[in-house]
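Removed from the display is one protein chain of the complex; every other protein chain stays in position.
Right after this comes chain A.
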Amino acid sequence: MAKGVLVDITRCMGCKSCQVACKQWNDLPASNPAFANGLTSPPDMDGYTYTTVKMEVIERDRDYIIRGAKRQCMHCEHPACASACFAKALQRDPKTGAVLYYPHLCVGCRYCMLACPFDIPKYQWDKQFPLVAKCQFCFDPEGKYDRLGRGLAPACVDTCPTGALKFGERDELLKEAWSRINSNPKYLKKVMGEKEAGGTSWLYISDVPFETFGFRPNLGIKPLPEYSHNFLKWTPIIAMGWGTLLTVLYHYTKRREQIASEGDKNVHM
């Protein structure tokens, strides 16, 4: 069964220990602190940062509240990035649900970055031969950075002190998400990731709108790879049909031309 993580935005206190754990576990270099809104740091994921906690100040009842949402790859059940990659450098592991990046296959076309509905894949712009960077769900078939394959929770979840992140089977997490929503009226009646873009392994619940943290408001529920598939499935038919039609036309018009010129040698087309 595919794994998942439930993110409860109401429980995040913005300590950023998940960010640090991610950097440490994955041997990612740190950088000089830079802030967005004075709170979010680093301001966004980049070629060396797989996750960042988006902190937002929200006005409510003439008061202000702070909310934080950890953003990283959602590990889609029908990943647009993987279906967009023409070199199979991104693949979904059916057992864990992790969407993995295989650097040696990558050509660096960056189509995955545009295809991802959550704007996740980032690029190492400063490198001579840059690679794509994104959260690997702490899954690594090679072993070095593996946690999921060994039955451990991802490093970020393991380190979260407030229980804002919970690791488990996706099905069960989804049930738990809805029971939390139904037992407490403060939550919005929505689990982000239940159906968005065909469903994701990471699920979010919140008491403030998801758009606050950069989720697109118009995410459909249709798996994005279907759009490409519905187009590509016509390719062989069109190629064969069109090729045959052209061949027939070629011979037909050529023959007609021959007959015409044999009939009247003086007419030159």
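In this text, contacts are C-beta pairs under 8 Å (C-beta built on N, C-alpha and C of every residue); 3 or more make two chains touch, one makes a residue touch a chain; residues count from 1.
Simple rule for what comes next: contacts and distances are computed from a predicted model.
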Task: Just go with whichever of "Putative DNA modification/repair radical SAM protein", "Polysulphide reductase, NrfD", "Monovalent cation/H+ antiporter subunit D" or "ABC transporter permease" UniProt uses as the name of the absent chain.
output: "Polysulphide reductase, NrfD"
- prompt: Which residue among A:Met1, A:Ala34 or A:Leu105 touches the omitted chain?
  reply: A:Leu105
Task: Taking the full complex into account, find the residue in A:Val53, A:Ala69 or A:Ala84 that is in contact with the omitted chain.
output: A:Ala84
Field: Touching residues on chain A - with respect to the absent chain
entry: 44-47, 80, 82-89, 105-111, 113-115, 117, 119, 122-123, 125-131, 216, 218-220, 224-225, 227-229, 231-232, 235, 238-239, 242-243, 246-247, 249-250, 253-254, 256-257, 268-269
